[in-house]
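To start, the structure under review is shown below, and the notes come after it.
Just one protein chain is left out here, and the rest sit where they should.
The chains carry the letters A and B, assigned in the order they are written, with residues numbered from 1 in each.
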Amino acid sequence: MSALLELRDLHVFYGQSHVLQGVSFDVRAGGVTALLGRNGVGKTTTCRAIMGLAEPRGKIALGGHDLTRLPTHRIVRLGIGYVPEDRDVFAGLTVAENLRLAERNGGARYELVYDLFPELRERGRQLAGTLSGGQQQMLTIARALLNENRLLLVDEPTKGLAPLLVTEVAHALERIGELATVLLVEQNLGVVRRVARDVVVLDAGKVVHAGPAGELLSDPARVRGLLGVSGGREVRSIA
Amino acid sequence: MTVTPRALLGALLPLVLGLLLAAVPLLSLDVPWLFNGPLDSPGTLQVLAACLVLGGVAMSYDLLFGYTGLLSFGHALPFALGVYVSAIALTRWEWGMWAALGLTLAVGLVVPLGLGAVGLRVGGIAFAMVTLAFAQAGAVLVQKNPRALTGGDEGLGLSFERLPDFFVGVLNTKNLYWLALAYAAFVFVVVRWAVGSSPGHVWQAIRENEQRVEVLGLHPYRFKLMVFVLSSFLATAGGVVYLLVFGGATPAVISPNFTLALLVMVVIGGTGTRFGALLGGVLYTYLDQRLPSLAGSSEVQGLPGILRTPLSEPLFLLGTLFILLVLFVPGGLTGLAARGPGRGLRRLEGSLRPGGTSGGVTAQPEEVG
Partner (left out) sequence: MSTLVLLTITGLGLGAMYFLIASGLSLIYGLMGVLNFAHGAFLTVGAYATWWLQGVLDGIESTAVSFVLAAALGLLVGAAVAALVELVLIRPLYQRHIEQVLVTVGLALAITALVQGIWGADARVYAVPDWTIDTTEVLGAAIPNDRFVEIATAAVVLIGLQLFLRRTRYGLIVRAGVENRAMVTALGIDVRRAFTLVFAIGGLAAALAGVLSGIYFGSIDPERGTSLLIFAFIVVVIGGLGSIGGSAVAAVVVGLLQQYANYYASSGLGDLSVVLLLAVVLLLRPAGLSGSTATA
């Protein structure tokens, strides 16, 4: 089982604060690896570092190819799709324009995207800023799926969504996990249980656990210890 | 309180420097290349006095730009207020010196208070453009020459009749030099005192992160208005000294180029440093005064046109020098001595995008997660 993405001794500083303090883990090819941890432990920063948006120190490699010195657009073109947190769509652009912007070198998989999210086809001319939160989340996922990518980074796709929409997004993530390798940042353990094969847990800028998802999630005491009480509560938020 | 050698040096250095500078008019020393005449000649003293006045004005600008992070493009306005209001009071209305000074300083408080109250409602680039526009309004007013007060393009010569004798005549240039030195020293002391005071710490906190200041329950607007008025007032005082040194007012003091020149001075010397702005102001003014005579020298005149033309334009040379400094020495000249991250211009980064209202660049994440 080879590692598609390798992170070795990754450090990130924002001004005075040392946000990532030597993060190392692998993402196996195929399936979903979930990146877990409490708020503020460095999950989003890890994603931004992989995307070249955070000036990291250390090594990040995609299939053996070093990413750390590359500008963001080159990293993307090596085959990484990014779904940022907070449903970051271009609000002043239409849905169709948001998707058109994501096209790279032809071969855009509109059939796949519209099959997964039929609503986006109907709302092509609507301004993305006027979509509901769930629709905006689908649009950011669709943007990343439009091209064939080796790896997808998906940052908290269910944050702030209603339970019904969480189920819908989880379903989409399952499908996506069959198409590409996914690194998923997620607080909702129900979603993690449903989609993830492996888990990596961060705490205070360091990796504190890495292994198969089932092994960790079947041990509630361990989950509570690593993720705090809220983790246990969120297990029930999706049936 | 123990006195460290460093603190002692910090207190002594300005004092020694001031005394040395005060002694200049007493020295009949020839400085070849740097000056045409000996140090105590009126021509040289006038160049030096101009350097000191503008060094002081540059320090007042640094209070705003370097210490608080407020990029104003209208600092020419308070300076020109000092020049023109006192010139009009002395020459057109034939007031006495103290009355003219009193009026000028009162105007120098009230006008910045009003303009700052309006302009500081916006931040960053919008503030820069608003101040630019206000200064432009001043320039238009001078140009328009209402009731023949300002003299329009011609400028306004200073009538010396109401001035004390010791400021009048070529032989008294040394007194004007001392006045300029006193002004520069005054600004130096005030700026040092102000940035060390408790509002001064808030100004520097605003420069680093305005939102954080707000979170602490302080009202950044009030502190910004305070520093705007103080820095403008110091510039107005500089305008009065400038008028006396040059014996007249010209529209050049309210041109956009003058504000840009102040910006250049501060950046050349190093923003938000103790001596940087003074050094930059002195150096810029010296070059600005001396480069034209360099361009007229036989060495330059003998060059082929492609070299001669750029060399005869002081602003071309200064502008180019400035670009090179920004590109390669962003800490300014004083930053050369103490280089490192987070100094000089780098520290001002972010002050152009206040409150995250302009654009939407997520280069720095709002929260780390």
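Note that a residue touches a chain if its C-beta (ideal position, glycine included) is under 8 Å from a C-beta of that chain, and two chains touch if they have at least 3 such contacts.
All figures in this text were calculated on a predicted structure; none of them were measured in a lab.
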When the whole complex is taken into account, which chains on show are touched by the absent chain? A, B
If the hidden chain were put back, which of B:Leu109, B:Ala182 or B:Val326 would touch it? B:Val326
Just to verify: which one of B:Ala185, B:Val264, B:Leu278 or B:Leu333 makes contact with the chain not shown? B:Val264
Contacts of subunit A with the absent chain, listed as residue ranges: 51, 53, 71-73, 76-77, 82, 84, 88, 90-93, 97, 100-102, 104, 143, 147
Residues of subunit B touching the missing chain are 71, 118-119, 121-122, 125-126, 128-130, 132-134, 136-137, 140-141, 143-144, 256-257, 260, 263-264, 267, 309-310, 312-316, 318-320, 322-323, 326-327, 330, 345-346, 348-349, 351-353, 357-363
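Basically, only the chains that are shown with their structure count from here on.
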Taking each chain's centre as the mean of its CA atoms, how far is subunit A from subunit B in angstrom? 52
